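Missing here: one protein chain of the complex. Every other protein chain is in place.
What follows is chain A.
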Amino acid sequence: MRERANARFCRFTTKFMYNKNMYKILIVEDEINIRDELATFLQTNGYDVQTVVDFCDVSKQILDSDVHLILLDLNLPGIDGNHIAKEVRKQSNVPMIIVTSRNTDLDELMSMHMGADDFVSKPYNLQILLARMERLLNRSYEGDNGSKLFVAGVQLDVAKSTLTYNKQSIELTKNELRIMTTLFKHKNRIVLREELMSEMWDSDMFVDDNALTVNMNRLRKKLAYIDLENFIETKRGMGYLINE
């Protein structure tokens, strides 16, 4: 069962990878279940994942690896994650997100002080974790380029909030951008209305069902300007789909 699921995910992963290099993520987490499942989850979402299994000299392992981002747990056997963060920060600027079950403002301040770039408390909202990782990676490695997504000749520039097709561009509102980004990331599969709403809520756009319909209609009209009338397919009673 597990293998089949993994196989499915691998297929999905290759299909899923959009025009970006595979980022390498290092997970430093001692709970085996979390480590494995998080690795699977990140692989599903298009990342190349490495894990630390031996907790002797973690900072050296981190410095020796050539990963793009570290997910660091604070409660490690025999060592405090903050200490590792501090050690790593002395020699490297690799982006680090602290992922921990400690969740007070004091813990957060402490970790940021030690050089972490972001702080996410367990049990995390996975979509939010992904969003934070993506933001940090884009900021660290890509400048503007990282924020461009492509489907069937249509280019979505997330940073500039524009959609370009055949050299014609339209500007998108915050809500529209979020809708398009979600559809682009899940191209070739139906995105449920509920899923869209959930994504928008994660970005602090608290739309209800009616507002989503309104937004969707407005977006379609805009798309018509650049000859993309049927770019978004509607699956009645289910959701929306864009195809490569």
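A few points about this structure:
What we mean here is this: contacts are C-beta pairs under 8 Å (C-beta built on N, C-alpha and C of every residue); 3 or more make two chains touch, one makes a residue touch a chain; residues count from 1.
To be clear about the criterion, contacts and distances are computed from a predicted model.
As stated in its UniProt record, the chain not included in the shown complex is "histidine kinase", which appears among "NAD(P)/FAD-dependent oxidoreductase", "Aliphatic amidase expression-regulating protein", "Transketolase domain protein" or "histidine kinase". Interface with the hidden chain, as seen from chain A, comprises residues 2, 5, 9, 31, 33-34, 37-38, 40-41, 44, 75, 101-106, 109, 122-126, 128, 194, 197-198, 201-202, 204, 206, 208-209.
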